[in-house]
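A quick write-up on the structure given underneath.
One protein chain omitted, others in place.
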C-alpha cells in the first residue's frame, strides 16, 4: 500500500496533453479478463462525459487453449470530446497482454501508434503458441511503434504479495493493473471501478482486495514509471442533456421489447432457441419475470416461433429472437402467420454466413431472406436497427407495426450492433409511443363475426382472442375467403387475397416517417445505407466533407415498405452509392423498385466497415 | 350385346364434320372416374396422331362427400391437327356427370358450347348438394348451350343387366359409357381402351366385362340416338417423326432423374417427404429399384434433404423433391451444401401459397425463395421446366450443373406441369448428354490434397468421396479457408470465399445456351416468360400474331444465372411484358439486374394462364 | 380439468352446440367421424364455456378437426401443433387447449415437438388419430405402418420398423398415456373424461380406420378377445366370452410382462394394473404386449401420474418474482446500472 495514493488520483503530476479523441484496444487471452477491463474503462469514460462507442471482439465459439491465436479476445473503445459514430477504424493505443494478442491485433495499429505490452508474457512457450519464430520485442519489428514494455504480471504479483490469494488468483488481477495504468494515462475516474470490484467480489474479500490493489498499482505505476511521460485529457462531449447510460445493442433490444410490452399492455412471450449472437436477449428477458415476461427456451427454432405464434393467437406480444441459421428454420411458420394475419416479431441478429459461417462476426446479408424467404407471395414488413441504442426504438416500432397491422414483422440487428455499445440517452417512459391495441369483442362488430373483415384504413383484420364469448372461429394456413375466413379455393378470391396481403404491408408506408436526407442541397452523390452501418457510413460522410467533398447521406431503417418518398429522394441524385456488408442486397431492392443505377460498395469481411474505406469509396465516385 | 357392333366401330354412318381442334372437359364427382375416362380418351387421341395437351383438376385434398361441390374432379383435353401449346383456355364440350360438376364448370363453357349431362344424376338430393334451388335442366338457364341430356346411369345399368356385377359396380361403369360416347363422337380408336380395361380388371372378369360393355354401349348410343346428328373428325397433326408417348410433368421428371443417374454413372438417392403435388416423383422412383435407385421417405423435409446431402457426400446423385411448404424447411441444409460445395438437386413442384395455400393448384411464386431463401450470401443456380415433357431435360440439365460445378441446384416445376400431359417425342438414350463426373483420387492432385483447391475453369472443388485412400478430409459449415478448407475466421478469406461462391454460380452462364428470341425483327414488344407458363404465353403470342400484332417472345429456362445475352436481348426492345403467376418475381430480378422497365402481367389465381388473357395483355401494350 | 367459465352463467350445452357451420369433409366411412361425434358428445361434460376451449391441429385428414368444432381453433402447419399449443397454453392457463394430430403429423414431421411437450408436461390434451397411413397425401406409409407395408412409396414393402406411440410417449416422460379406438364411443368417452381431468400433457393414441387407404388395420382390436382393457387396480385379464380362453397378464421373472392363460397360472398370479405408479416401467412393459395391433392389445390408461405442470410453474415463477421483487417498473429498469447526467 506504500506507494499508492488514494482519493485524489485524478491529479497526476506529469505534463498533460489535450486530445479530442482516442481509440484504445485491449487485447489478451480469453482468460485475461479483457472484456471486463474494457467494460470498466467504458464506464469510467461514460462517467467522464465523453461520447464513446465500443466494440468487443470475442474469440470464435469455444475457449481455445490459453495463449493460442484463436483464443485472443479484444475490446475496443473510441471516446472523444465530440459526438462520434463508431468504435474507431483503428486503435491509437493497443494493449497486448500476450504474444498471440500482439500478433492478431498489430496489423490494425497504424505505424507510430502506441503499444503497451505485458513483457512477462513473451515467454518462449507463448511465442511459440503465437507462431512467432523470434521475439518481436527484440527483433526490431516493432521499431515503428511507441512501445511500452510493462512487466504487468510480475508487477501485479509484487503488488499483491501480502494479499491472501493464490498465485493464480493474483496473476488473474493483471487486467486490473492494466486498467489502472490506462485509467491514469487518460484521467479516468476510479471510484466507480473500485466500488464495482468490491461489490462484484463481495463474497470473496481477498479477491476484491487483490483486484482493487492491482488497479491502484497500475495507476501508481503510470505515475512513477519513467516510461510514461505525459498523460492525456479528453474534454467531455457536448451531448444533449439528460440521463445517460452505456448500452449494448442486445440490451437495448431487450429493453425495447419490455417497453413494447408495457406500452401495448400485452404480456411479452419470447420463444427462442439459443444462438450466437442472439442468445443474450433470451438470457436478459428470462430475468424479467417481474414484468410478467414468459421466456420459452424451445427445443428448436421452429418450436420457438410456433410457440410465439400460439401466444399471439392468445393475445400476447409474441416474439422470437434468432440469427440466420435459426431464422431460415422459422420461415414456414412465419408464412402461416402471414395467412393467419396475427402479430408476431421475428428478430434476426445477423451474423456472417452462409451456413454456420462465422458465428461471432457481423454481416447484413439476411435482408433478402427476410423479404423473400417464404414459399409463395408472403409479404412481411422489415425494419432494421441502426445503432446499439437505436435497437430500443426499433423494437418498439416493430411491435407497433405488428400489432396495428396484425402481421409478422422482421427486425434486423447484427452482431456489431448487438455487442457494440454507446452512451444512450434514457428516454422518458411517459413519452414512449402508446402502442395499445384493441381485441375484438362482441361489441366491436355488427352482425355475424367475420374474422377476415378488415379495417378500412389499415386493412388489419380483427384480433379475437380465445376467451372472448361469441367470437369462436377457426383459422388456418389454407387460403381464406375474404371476410369469412373460411377455406376457399376460389381463383378470384385467391388473387384478391394475395393482393390484399401485399397491399396491407405496402400501405404501412403511409404510417412511417419519410426518408430524411443529410445534405446541403448541391450534392450529386447520395450514399444510401441501412441497418447497422449507420455509424461508419455517417462517419465516412463527415470525413469526405472535412476534405471538401460533397456527399449526401440517407439511411433506411424501413426496408419493407420503403418510406414513401424513397423514389423521389433517389431520383434527385445523379449517383447513388449503397455500402453494404453483403454482395448488394439493398442495391437489388432499390434498383428493382426504382430503376436507379445504385452502385454497391460491398465488403463481406465479418467486420464492421471502416469510415476511412467508405470515405475512399465515396471520393471515388465524386 | 345385341345392338353393339364390334370391330369396325370407326365408321359411323352419320355425317362427319372436319374440325382442326377441340377442347373437351370431363367433370364429375371424385368417385365418378373422370380421371380414368380422361386418361383413356387421351391415349386414344395420342394413338390417332393428334397433338394434344391435358390438364386434370383434382378436388382439394380429401374426398369430399359424394355429389358435393368440393368433390368435383375434372379432366380437360385439347387436341388438334396442328401443334398446340395448352390444354385450352375453355372447353368446347363439357361432360358433366352431376349437378355439382355442372355448377363448378359451367362458367368456363362459352355460350353455344356443347354440354353433355347425365340426366339421371339431376335428382333433388344432388341438386341440393350442388346448392341449386331449381333444376338447371328445366329452368331454362342452359338455353344458350347445345345441351345433350343423356340418361347415362340408367343406360349403363340397362346395358349391364346381364353381367354378374352389383348395381353399384354397374353404376360405376358409367364413366366408360361416357367415354364410349365421346369416342364415337370424335372417331377415337377403341382397341386400346378395351384391352386396357381387360388388363386392368384381369383378376375380376365381371368388372372387366362391365366396363367394356358400358364403353361399347356409349359408342352405340351415339350411333343410334337421335340426339347426336354429326360426328367430328380431327386429322392427325404433323409432328416431328419419332416414337411418342403421352407424358405428365412429374413422370417426365422422374424419368429425367433416372436418365441423369444412368448418364452420370452415379446411383440415384432420393430423399423426400410426401407433399402434394410432388409426392408422385417419390412414388414413381420408389418402383425403380431395378435402376438401383434408393428412395428414402424421411421423417420430414429437413431429414430428406439432409440424407440426400449425405448421399452426395458419399458419391451418389443426391436429390430431394418437395413443394413450397417443404422447401422452406430445407433451406438451412441447402446453405450447408453451398458451403460444402457438394452436388445436390432440390426440386420444387410449386403450388399456390402462402403457407398451406391451395395445395393442388399451380403457382410460380417460389422463384425468389429459391434465389434468396437462405441466410447470408448463399448463391444457388436455379432452372425451371417449361413444359410437361421438358421436365425430362430440365432434370438432366440440373444434374449436369450440380455435378460439374459441385453445387446445389434448384429445379422449379409446378402443379400445372406436374399433372398436365402432352405427347413426348421419346429421346434416343444414346444421344442424351454425357454428364459423367470424376471423383478425386490419389492421382488427381499433386502434393497434399487440398479439398478446396478449385478447377480453374469451373471453380469446382474436388469431390473426394469416403473410401478413397489418402484423401481423408473434414468439411463443415464454418467458413473455409480457400484451398485447405480448414476453418477460417480471416476477414479477407471470408470476403474472398463469398465472392468465389458467387462467381462459380455466375460463371455457369458461359456453359448454358443463349436466350433465344422468337421474333420477326421489327417488334417493339418483348414478352419474357419463364417456367411453366411457356405454353399459354406462346399460344397468346400466336393469337396476337394471328390478329396482326407484332410481338416477340423469349422464354427463360435458366433463372440463375441468366443466359449471358439476356441483358442484350432485353435492351433491344422498347417494351417488355413479363407474365407471371405471382406478383412479379422475375420482373424484380430483371429490373434489378438490367435496369429495364419490365412490366408485369400478374394473376395469382391458382390456375394456369389462358392464352386469351395473355393475348389481351400483349395487345394492351402494342 | 380447468374449472369454471370465467364468471359467465353456466348454460348446459349439448353436443350440437359444439358443431360448427362447416360441412364435414372426410371420406364417407372414415373413422374420423366417430371420433368427432365422441368429442362433440363429451364436450358439454367439460363444463367449460366454448370460448375458453381451443383446438389446434397440424396438417392431415385428422387435422381438419378444428374446423368442425364450434370453439376457437387453428389448423396450423404440418407437425407443429404441439409447439403452437405450447405457446398458447403456457401464456393462457385459463384456456382448455386440445391438440388433434395424425400419425404422420405427430410422429413423423412433428415427433420432436411431441416428445418435448410430453417431457415438459405442458397442459395439453393430445389426441393422436393413428390410421397407420398418410391419408391426406393419398396413401404413403407412416411411422406406425407395420414393417413390410406395401403402398405407394413402398411398392416392395417398407423397411422401417414402426414406432409404438405408447412406448415412445412413455420414453419421453409422459405423465398421461392412453389408447382407445375410434368406434368404441363409450370407451373413448371415458378416456376423454380422464384426459380432461388430467393436469399436464395427456396423450391418447386413437386407432382410426382410414377406409380408403388402409381399411381394416384395426379390425383385430375390434374383437372382444383381443381387447386387453386396462383398469386401475384390477387384475389384467381378457377374453373368456363365447368359448374363448380367458387370458391374463403376469410379470415375467426376468422383467417385462407376458400373456398367459388364466387357468394355467391361477387368478391370483395376475398382474394388477397400476396406472398411478411413479415408475413408468410397468406401463412401458404393457405397451410392449402388442407392437402393431394384430393380436391382443391393451386399451385404456397406461399411465396417469401427477407432475408439476409447465404452464403452472411458469405462472408461479412470475407470481413469486413479482411478489418478491415487486411488479416491474420500466422507468427504474431503464435507469438501472451506471448512469450519468448531462445538463
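Order as written gives the chain letters A, B and C; numbering starts at 1 within each chain.
Definition applied: contacts are C-beta pairs under 8 Å (C-beta built on N, C-alpha and C of every residue); 3 or more make two chains touch, one makes a residue touch a chain.
The structure displayed is predicted, hence computed values, not measured ones.
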| item | value |
| --- | --- |
| Omitted-chain contact residue, chosen from B:106, B:487, B:517 or B:621 | B:487 |
| Sole residue of A:113, A:136, A:310 or A:325 that reaches the chain not shown, by the stated touch rule | A:325 |
| Option touching the unshown chain, where C:94, C:173, C:190 or C:338 are the choices | C:173 |
| Residue of C:129, C:163 or C:203 in touch with the missing chain, whole complex considered | C:163 |
| Among B:13, B:140 or B:240, residue touching the chain not depicted | B:240 |
| Those residues of chain B which, in the complete complex, touch the missing chain | 43, 46-47, 49, 192, 236, 239-246, 255, 258-259, 262, 267, 269, 271, 288-294, 296, 298-300, 302-303, 306-316, 318, 332-333, 336, 340, 426-427, 429, 466-478, 486-487 |
| For chain A, residues in touch with the removed chain | 61-66, 68, 70, 273-276, 279, 282-283, 286-287, 289, 295, 297, 299-301, 325, 355-356 |
| Touching residues (missing chain, whole complex) on chain C | 108-112, 115-116, 119-121, 143, 156-157, 159-164, 167-173, 251-257, 271-272, 274, 277, 279-282, 284-285, 288, 307-308, 310, 313-314, 317, 320-321 |
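As a working rule, only the chains that are shown with their structure count from here on.
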| item | value |
| --- | --- |
| Distance from chain C to chain B - Cα centre to Cα centre, in angstrom | 40 |
| Centre distance in Å when chain A and chain C are each reduced to the mean of their C-alpha atoms | 44 |
| Centre-to-centre distance between chain B and chain A (centres being mean Cα positions), rounded to whole Å | 47 |
| Contacts with 2+ other chains: residues of chain C | 59, 77 |
| Numbers and ranges of chain A residues touching at least 2 other chains | 332, 335-336, 476-478 |
